[in-house]
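With one protein chain held back, the other chains of the complex are shown just where they sit.
By written order: A and B. Residues from 1 in each chain.
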Amino acid sequence: MTPRVRRIVFLVAGGVFAVTLAWTFRALPSFGHFNGAYGTALSRVSVPERHITDAVTAVNFDYRGFDTLGEEFIFFAAVVGVALILRAQHGERAEHSADYATGRAVPPTSDAVRVLGLGLTPPTVLFGLYIVAHGHLTPGGGFQGGVVLATGVLLIYLAGEFDDLHGLYTETALERSEAIGAGGFIAIGLLGIAIGSALLDNVLPLGTTGSVFSAGIVPLINASVGLEIAAGLVLLLTMFLHQTIVLRETSP
Amino acid sequence: MTILPYLVAVWLFVVGMYGIVTSRNLVHQIISLSVVQASTYVLLLAVGYRAGATAPVFADISTTRPVVDPVVQALSLTDVVVGATVTALLLAVAVQIHKRTGTLDPEALLGRTDS
Partner (left out) sequence: MNNLAPLPVVVPLAAAAFILFMSTVLSRRAVQLLTASCVVGEIGLSGTLLYQARALNIVYWFGGWRPRAGVAFGVSFTIDQIGAGAAVLSGVVVGIALLTVPRTIRTPNGIVHAMLLTLLAAMAGFCLTGDLFNMFVFFELMAVCAFALAAYHNDSAASLRSALNFAITNSVGAFLVLIAIAMLYSRTGALNLAQIGTSLAGRHADRLVVVALALLLVGFLIKAAVMPFHFWLVDTVSSAPIPLVIVLAGALDVLGVYGVSRIYWSVFAGTLATDSAGVQTLLISLGAFSALIAAVLGLFFESPRRRLAFVMVAHTGIVLIGIGCLSAAGVAAASVYAAADGMVKIALFLGLLLLAGANAGRRAGLMVLGLGGLATAGLPVFATGLGKATIEDAAGHAGYAWAAVVVVVAAVFTGATVFDIASASRRAPPDAPEHQKKSAWVPLAIGGTFCLAASVALTSARRGFASAAARFVDTFDYQQRVLTGTAVHHANQTPVLALAPRGVAIDVAVVLAAIAVASLLPALRRVQPARGIARASNVAHRLHAGSIGDSATWVTVGTATIMAVLLAQFR
């Protein structure tokens, strides 16, 4: 279809779709008056039965933990997939960017940026660890905390140069951390099978509500997920930055 | 109007699809896909909202207080992760396409076949 024809066809079909869906949505329970039994029941029992005060984490990592296992592996597969897609093509070579612009000194990053970036990194990492550790108490958890942790690492790149970042870790170490995070979730889940119950049963002692060391396996899973997300995101960042900064074509 | 949030979801979906259909830049197309996905977040969270209820975190409130539905929030979380990862994959493909062909225009990629 030519772009013009495509646009017209879409406007017609999209219009029908939009109007029909909007009309159908009038049959949804009116906004603010949802009364599903599932959510209410879970909110009622998450504290007494599992000592988890954040009901969303309870749903994600305890009641419907298997969904989260799948979600974690979606992330895992995507990072591995990006590694597959961005791998060096035939005719490319990793080259240090310094020898590309000869005869011109690359200006160093300004001191203000360096200080700010490096100064912000430890609080960010600490905050990320805090979010990961307190996922079962307050909003947060492995996914959110992992992203904050990765941001902490990104700050180092922003404050300095890609080389500084690269000197901190190797890609292999990141891949291994990611694999440990992913496999860790499964290993914790298998504890349930080991004691004769089902996968992902909450088999560790539940502790006292409100303490960091409570809610059985949930903090452990959060830690595992946090590790995987942080490692995976840093790996993603590194791979994308590698593309633009380091890879140069050696043949046209 | 009590169905306004739902209408927002419909609008986001359709506008995102329009972006995908008429786009002349791959990165724009991929971000339009994210817009389509945003409509699912809005719908899920709007469905679970309860008027006069608070966040489903009982750290400082009693468990008998009405809270909004935590299940849809958990579903949205999964949705966000899925969306971010698919976007990352698609952007990686876009990077390679640009390196290979020098263009990000979907129209310029038509008709090429391997076999």
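One rule holds for everything that comes next: a contact is a pair of C-beta atoms (placed from the backbone, for glycine too) under 8 Å apart; a residue touches a chain by one contact, two chains touch by 3 or more.
Computed from a prediction, not measured in an experiment: that's the story for all the values here.
A.B. asks: Among A:29, A:108, A:123 or A:205, which one touches the chain that has been omitted from the display?
C.D. replies: In the complete complex, the chain left out is touched by residue A:29.
A.B. asks: Tell me which stretches of chain A touch the chain missing from the display.
C.D. replies: 1, 3, 6, 9-10, 13-14, 16-17, 20-21, 23-24, 27-29, 34-39, 41-42, 62-67, 69-71, 73-74, 76-78, 80-87, 89-90, 172, 175-176, 178-180, 182-183, 186, 189-190, 192-193, 197-202
A.B. asks: On chain B, where is the contact patch with the chain that was removed from view?
C.D. replies: Where chain B meets the chain not shown: residues 9, 13, 17, 20-23, 26, 29-30, 33, 36-37, 39-40, 43-44, 47, 71-72, 75, 78-79, 82, 85-86, 89-90, 92-94, 96-97, 100-101, 106-107, 109-115.
Methods note: only the chains that are shown with their structure count from here on.
A.B. asks: Mind checking the centre-to-centre distance between chain A and chain B? Centres are C-alpha means, answer in whole Å.
C.D. replies: For chain A versus chain B, the centre distance works out to 15 Å.
A.B. asks: Give every residue of chain B touching chain A within the complex, in rising order.
C.D. replies: Listed in rising order, the residues of chain B that touch chain A are 2-7, 9-11, 13-14, 17-18, 21-22, 46-52, 55-59, 63, 67-74, 77-78, 81-82, 85-86, 88-89, 91-93, 95-96, 99-100, 107.
A.B. asks: Under the stated contact criterion, what part of chain A meets chain B in this complex?
C.D. replies: 3, 6-7, 10-11, 14, 17-18, 21-22, 25-26, 28-34, 36, 38-40, 42-44, 46-48, 53-56, 58-60, 64, 67-68, 71, 74-75, 77-79, 81-82, 85-86, 89, 137-139, 143, 210, 236, 239-240, 243, 249
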